[in-house]
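I'd like to ask some things about the structure below.
Subset of chains shown; positions unchanged.
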Amino acid sequence: MGENITLFSEDGKRTDGRALDELRPIKIKVGVLSNAQGSAYIEQGKNKILAAVYGPKEALPKHISLPDRCILRCRYHMAPFSTTERKSPAPSRREIELSMVLRNALEPLVMTSLFPRTVIDIFIEVLQADGGTRCAGLTAAVLALADAGIPLKGLAAACAVGKADGKIVVDLNDLEDKYGEADMPIAYNPTLDGITLLQMDGIMSKEEVEQALSLAITATQKMHKMQVDALRERFSVQRRET
Amino acid sequence: MSITEQRPVISKLEQQELRRLLAENKRIDGRSPLQYRSISVQLGYVEKAEGSALVELGNTKVLAAVKVGIAVPFADTPNEGILIVNAELVPLASPTFEPGPPSEESIFLSRYVDRSIRESKTIDLSSLCIVPGRSVYSLYVDLYILDYDGNLIDASVIASVNALGITNMPKYVVEGQAIKRTDEYFKLELKDHPVSLTYAFLDDKYVVDPCLSEEYASDFTVSMTVKSDDRFCAIQKNGGGMISPRRVIELLERSVELGKELRTVAYRQLTGGNG
């Protein structure tokens, strides 16, 4: 913002050497915690994020429950050491907003009507933040739900697209997030052709939004495959164990 | 933790009625799907604030007031004024608003309005610096929801921009180490006139500017803030449900069109009729 940061090298590569439509290296592991019913860990760039799921379980106090479906509770939280400057562990306004945004993005994936009067708790802990934490967190949370054996309408993966130095790019890193012109996080389910998370900050024209949207769909489809692989690995491990 | 909201139970009958009407491109209050409610703007409602506007969008009433102060700038933006948007869902406006610390809905609302103003650069914050690194103007935009009949976002953006548009800034002079307030004032300059357009979806049909019963019946809403140059500065899907990419693109088009109209109406008093 105002500073002369160059987001592209002379050969058109991004600050971390990627092409415009290239995702950062991603590492996903499902079933990483012993107490949680379901859990998943994701590394995307330098992001390190854990997601865990507890439930469905009885909703207490009762007045929060719904007679026809299960409710979701979701907490997105950043560890105090996840950012360059230490962050207070108390939830910031941003974390409160993102907890809601992520709950809204996860809710349409869950077959909530199968578990009336119950609650599912979803915890997303950012251990290290490197731009795009809400998206990586969602990608992990979906897997934690699947790992918990909760029936889903489908998986969804999320990825930020946006604009940096005038170009539409995929999977913004920390620098592009801070100094770019626009940031548009998107969660997408390819089977149902449905977007469950859609936000945009910054400035883009209609045409640029359309172009970014199309990049996001391709990127989340790639991530979808990694999700499936991670689940497959998880279940094959379980099979070996039994 | 964010928890699945408990909407007041809308009778199945009422929701069915909305569906039936939508199938015929009609709405419960007689509007067509892409018709906005009437807007009234009362500028300068609160004399003690440097700028204020009371906006009525149908039965939704939002009061925005701007308080101007002096503050130390943030360390990472030593040359920029400070803009803070705060929304209060005042309990007299609705039985669902409770007194207490800001709810996630109010945080969400204030952050969306903040983005709409900040990202569109409606206010040139670098023009609000008095002494770099030491003293800058602070603008507190307080949104006060007085009556809630749906679509708080669009009404709040309109109220905020109107309040900012008439804000009188006290002039300060630097005297050695001290900063002194003078009796003179200058007008805060608006660099843009952003408007937000909110759509409520029910079974893949949608309406613009939903009233409260439409909001409750809907699967989710999408808000888009459009700048005067037709570019977008904020988008947000709010609530559960899924939207197809095709629909998003359709909404972008709608918003450019509808935004032009809305801008003219919403900021008529600021611009003398020219959006």
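We call the chains A and B, going by the order they appear; numbering starts again at 1 in every chain.
Please note the rule applied: a contact is a pair of C-beta atoms (placed from the backbone, for glycine too) under 8 Å apart; a residue touches a chain by one contact, two chains touch by 3 or more.
Computed from a predicted structure; not experimentally measured.
Q: With each distinct chain shown just once, how many copies of each does the entire complex in this file contain?
A: Taking all copies into account, the full complex has the composition A x3, B x3.
Simple rule for what comes next: only the chains that are shown with their structure count from here on.
Q: Take the average of all CA coordinates in subunit A, do the same for subunit B, and state the distance between these two points in whole angstrom.
A: Comparing mean C-alpha positions, subunit B is 27 Å from subunit A.
Q: Within their complex, state which residues of subunit B touch subunit A.
A: Answer in residue numbers: 1-4, 6, 77, 102, 104, 107-108, 111, 115, 119-120, 126, 220, 222, 227, 230-245, 248-249, 252-253, 256.
Q: Quick check on the complex: what are the subunit A residues that touch subunit B?
A: Counting only subunit A, the residues touching subunit B are 1-2, 64, 66, 71-75, 93-94, 96-97, 99-100, 102-104, 107-108, 121, 184, 188-189, 192-206, 209-210, 213-214, 217.
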